[in-house]
Structure formats: C-alpha cells, structure tokens
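Shown here: the complex without one of its protein chains, the others still in place.
Our next item is subunit A:
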Amino acid sequence: MWDGLLVGVGGFFGAIARYCSSQWIAGRVSSRFPYGTLFVNLLGSFLLGFIIGGKWGTSIYLLFGTGFMGAFTTFSTFKVDSLQLAKQKEWRVLGLYLGISYLFGILFAFLGYTIGAWING
C-alpha cells in the first residue's frame, strides 16, 4: 500500500514533467527529429542511474526511480516516433534517433550511476 502510494505520487509528477518538457521543446524546435522524447529519455536515464548509484534506500527508489523517472521517460512514444520516421522513409533521421537514444541512454545511466556512487558512496 505504502509502496504503491510512493510509485503513484512519483508517476503523477513524472508524467506532468514529461508532458511539460515535450510541449516546451515542441514550441521552440520545429524539426522532424523527436527532440522532446530524446531529451526526457536521456535526462531520465542519467537521473535514474544517479538514484541507483547513490543507494538512497527503497522509498526514495520507489518515489523517484520507479515512480517519477519511470513515468518521465517513455518507450512507447520513442517507438511510435521511430515507426513514423520509417513510414516517411527518413532513414538517416531514424538511424540517428535510434543510435543516440540507445548509446547515450546507457552512457548517461553510467555517468549518473558513477556520480551518485561518488556523492553517496
């Protein structure tokens, strides 16, 4: 029950933060490249790495990790965006989007983890 509450509260703010970020970015950059989704996914990967590396305990992990970062980042929009690019035959943009998302997602998680472990090690 308590665990669910933490995940729910995190999910509430994570979803709103993602929506605001993507609206904000869409209002500034007009491009076929899905900058909004890329931004939240990379930032979220970094911050989740930071939370895991810092080992701040189960409650913090459920609230900020599973709840907030889980909802802040998204996989479904990432893939539907990619499918759209494939249908429009934007192969170069698609390749860049997939490559940057996976490579830098894992790299940023590593950087976050290292910094988190260093601060709270």
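Rule of thumb we're sticking to: a residue touches a chain if its C-beta (ideal position, glycine included) is under 8 Å from a C-beta of that chain, and two chains touch if they have at least 3 such contacts; residues count from 1.
The rule we apply is simple: contacts and distances are computed from a predicted model.
Of the names listed as "ABC transporter permease", "Dehydratase", "Fluoride-specific ion channel FluC" or "PucR-like helix-turn-helix protein", the one that matches the UniProt record for the absent chain is "Fluoride-specific ion channel FluC". Residues touching the missing chain, restricted to subunit A, are 3-4, 7-16, 18-20, 22, 41, 44-45, 47-49, 52, 65-67, 69-80, 82-83, 86, 98, 101-102, 105-106, 108-110, 113 (touch as defined at the top).
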